[in-house]
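Can you keep this structure in mind? I'll have questions shortly.
With one protein chain held back, the other chains of the complex are shown just where they sit.
Right after this comes chain A.
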Amino acid sequence: MCQVYLWNYPLYIRSVPTENELQFHYMLHTSLDVVDEKISAMGKALVDQRELYLGLLYPTEDYKVYGYVTNSKVKFVMVVDSSNTALRDNEIRSMFRKLHSSYTDVMCNPFYTPGDRIQSRAFDSMVTAMMIQVC
């Protein structure tokens, strides 16, 4: 499982397990194609502005990639093992919400410059807790 928060470059990447990290990075990067497309589609159609969850971005053989985008266009992407059937859409959605609120806390820190890589202990531990729960 792997998560990323980005503008178009990564602000925070965490992955478990770590051995195939590069592949995850590529996966995250390519998933932005779909996120971009979805965001531009969002601009056209009148959709609920409060719905930030983008759903399953694209299927691969072994992983599922989910996306979430805030109103300030910060993208959250989550990659989970496709064999993990315990994770339904609703769980993913609530995880994203949790991440979003945690990210908001980071942003509220006056010493954090928007656009810098996130180096927050509180954020780290929240992500760790979430990953432990899932894996």
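FYI, a residue touches a chain if its C-beta (ideal position, glycine included) is under 8 Å from a C-beta of that chain, and two chains touch if they have at least 3 such contacts; residues count from 1.
Quick note on the criterion: contacts and distances are computed from a predicted model.
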Complex member absent from the view - protein name from UniProt, among "Protein Mo25", "Trafficking protein particle complex subunit 11", "Transmembrane protein 231" or "Tubulin-specific chaperone D": "Trafficking protein particle complex subunit 11"
Of A:T18, A:T113 or A:Q133, the one touching the omitted chain in the full complex: A:T113
Contact set of chain A toward the excluded chain (per top definition): 8-10, 13, 21-22, 25-26, 29-30, 32-34, 37, 57-61, 110-111, 113-116
